[in-house]
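Here the complex is missing one protein chain, while the rest keep their positions.
Presenting chain A:
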Amino acid sequence: MKILLCCNAGMSSSILVKKIRDVAEKTGEDIEVSAVANASIKNEVGKWDVCLVGPQLVFAVDSIHQQLNIPVASIEPRAYAMADGAAAIEMAKKLLG
């Protein structure tokens, strides 16, 4: 599963990247994850299965969805704040159905 994280500068979401990798390593899941800034989202077209957006950019979800054409949703605030990797993976799976 390829998860793209997106926030304003790619900074705060990069905290979550590490946590997702840690969880994936433990469970042995094959997960690729990276964080980008909203401004450079166009470069990511066709590279990812699902995109999780920092809750502060919840207003950009529609715009990101239009550009990437994959399931996009904003992360639950508390999970984002605590950089809860497991919750983020769970959410990505749910989005992919």
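One rule holds for everything that comes next: a residue touches a chain if its C-beta (ideal position, glycine included) is under 8 Å from a C-beta of that chain, and two chains touch if they have at least 3 such contacts; residues count from 1.
Heads up, the rule we're going with is that contacts and distances are computed from a predicted model.
S.K.: From the names "Permease IIC component", "V-type ATP synthase alpha chain", "Sigma-70 family RNA polymerase sigma factor" or "Electron transfer flavoprotein small subunit", which one matches the UniProt record for the unseen chain?
M.R.: The record names the chain that does not appear here as "Permease IIC component".
S.K.: What residues on chain A make contact with the chain left out of this view?
M.R.: Within chain A, the residues that touch the unshown chain are 7-9, 11-12, 15, 38-39, 42, 54-60, 62-63, 66, 77-78, 80-83.
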